[in-house]
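One structure, pasted below without further comment.
Of the protein chains in this complex, one is absent; all others appear in place.
Up next is chain A:
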Amino acid sequence: MKLYKKMLAATALAVLMAGSASAKTLVYCSPASPEGFDPAAYTGGDTFDASSRTAYNRLVEFKHGETTIEPGLAETWEVSEDGLEYTFHLRKGVKFQTTDFFTPTREFNADDVIFSFERQSKKDDPWHAYTSGVSYEYFDSMEFPTLIKEIKRVDDHTVTFVLSRPEAPFLADLAMDFASILSKEYADKLQADGKMDNLNQAPVGTGPFTFVAYQKDAVIRYKANPDYWNGKQPIDDLVFAITTDPAVRAQKLKAGECHIMSYPAPADIEGLKADSNLKVDEQAGLNVAYFAYNTLKAPYDKPEVRKALNMAINKQAIIDAVFQGSGQVAKNPIPPTMWGYNDAIKDDPYDPEAAKKMLEEAGVKDLKMKLWAMPVSRPYMPNARRTAELMQSDFAKVGVQAEIVSMEWGEYLKKSSDKDRDGSVILGWTGDNGDPDNFLGVLLGCAGVGNNNRAQWCYQPFEDLIQKAKVASNQEERAKLYEEAQVIFKEQAPWATLAHSTVFMPMSSKVSGYKMDPVGIHRFDGVDIAE
């Protein structure tokens, strides 16, 4: 019977495919399988691309290709004067997707918003632990459990978030993937059918694409959502062809087996650019690679020593050798695509002679340093080992003997957080929501000491500025405060800012309308393909 049913479904699909012979299909060669389809339960970009950016929407969205916020499922919103109440007026007439496994009977309303957040916050909600081992890391790490005091249902199309403290990045947080809005009606049905697990396997949202099927580790299929509130997509079908190896993805793109790919290997970029059937978009990534001193330990507790060491590093050589041109020297701890970036700041010049002199003046002689190199390649740092070797020889020129140390990635992350860490670490960060606080506050704030603040740097004048910026609600004012904070950062030099990587997106020249996203997500709404 089961086999018969499967065969019947196969035939139906075959007919469907035949009927849509002229359907426009866009194939994206994606680098990894999604971990699941519940965006709140994961933190991986590939999971978000496959779930929150296709099937789901949020109350507010990042403007396509920018980090500014625009209306999503909320058409308008107001913030109370004290910054504690955010009232959202929800869009009317928004339909949830109709799929083989679910047909909605009502439109999107306030219940869906409340469900989407309360399942993450309320421990007694049956959906809080709906599948084995589920946890809501982003919700927790953005401090939402303590930040959101209450979510009030004003009427069918109005909800108010009551916060326990003013938090300027709150709107940007709501545009993040974990804040995707799910269908409560679908959840209720799954619960009644005893199939709660399916929430993580078969998504139903209001987004531009309707989930069709996932063949594990191979293919994810979507079709354009015919009822999408922002209009039907120009393409009919969207397919993710999961292809782990970057060289193979490049070959598939060249052979026409996919139309667009992410994360090419640096070595392949020239070849892809040279192919007349392809085009390669590029953009500075929303990331930074840095070298953090332990500012609690002598002699790194002295800003002049840190500054001298910064001047000993030939950053351009690192960009050339390690990033192979696909990066730019970083002078600030936030990337240049982000608002609040202070372009007036001058980077410390590469000057070994001056550096040597400054070290002597600071009374530092025969310095021996441990130089921590990450064991993995990350978007902001393709090869930390090679970077460390280059830095080692740079330091040797100013009389500093550096010993490269490395360890397993999990250990590295843990031990590099220790306050009494011996040595300086290479690490980096990729932004979550385009808000400067997500870099300056998280990585350099006093609360991060012993954790994400690898420099263990708690400097009151800087801290005051970022705290002030965190609660100010006017973006212009916030930008000014962050610009000032960057000046202090440069003077104090808790890090050597190494690089911002460039992100490349090779695609067929038939593809139009693709916008690279500074937050690093891959969105296919608005994309078209010529036949």
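Methods note: a residue touches a chain if its C-beta (ideal position, glycine included) is under 8 Å from a C-beta of that chain, and two chains touch if they have at least 3 such contacts; residues count from 1.
One rule holds in what follows: contacts and distances are computed from a predicted model.
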item: Hidden chain of the complex, named as in its UniProt record, picked from "Ferrous iron transport protein B", "Alpha-D-ribose 1-methylphosphonate 5-phosphate C-P lyase", "Peptide ABC transporter permease" or "NADPH-dependent glutamate synthase"; value: "Peptide ABC transporter permease"
item: Sole residue of A:R221, A:K273, A:K357 or A:K370 that reaches the chain not shown, by the stated touch rule; value: A:R221
item: Among A:I114, A:L413, A:C446 or A:I521, the residue in touch with the chain that has been omitted; value: A:L413
item: Per the touch definition above, residue among A:N277, A:Q316, A:N451 or A:S512 touching the missing chain; value: A:N451
item: Candidate in contact with the missing chain, chosen from A:A247, A:A396 or A:V471; value: A:A247
item: Hidden partner chain, residues of chain A it touches; value: 3, 6-7, 9-11, 13-14, 17, 25, 27, 32-33, 35-36, 41, 43, 131-135, 137, 140-141, 197, 200-201, 213, 215-219, 221, 239, 241-245, 247-248, 251-252, 254-255, 257, 378, 407-411, 413-414, 417, 427-430, 451-452
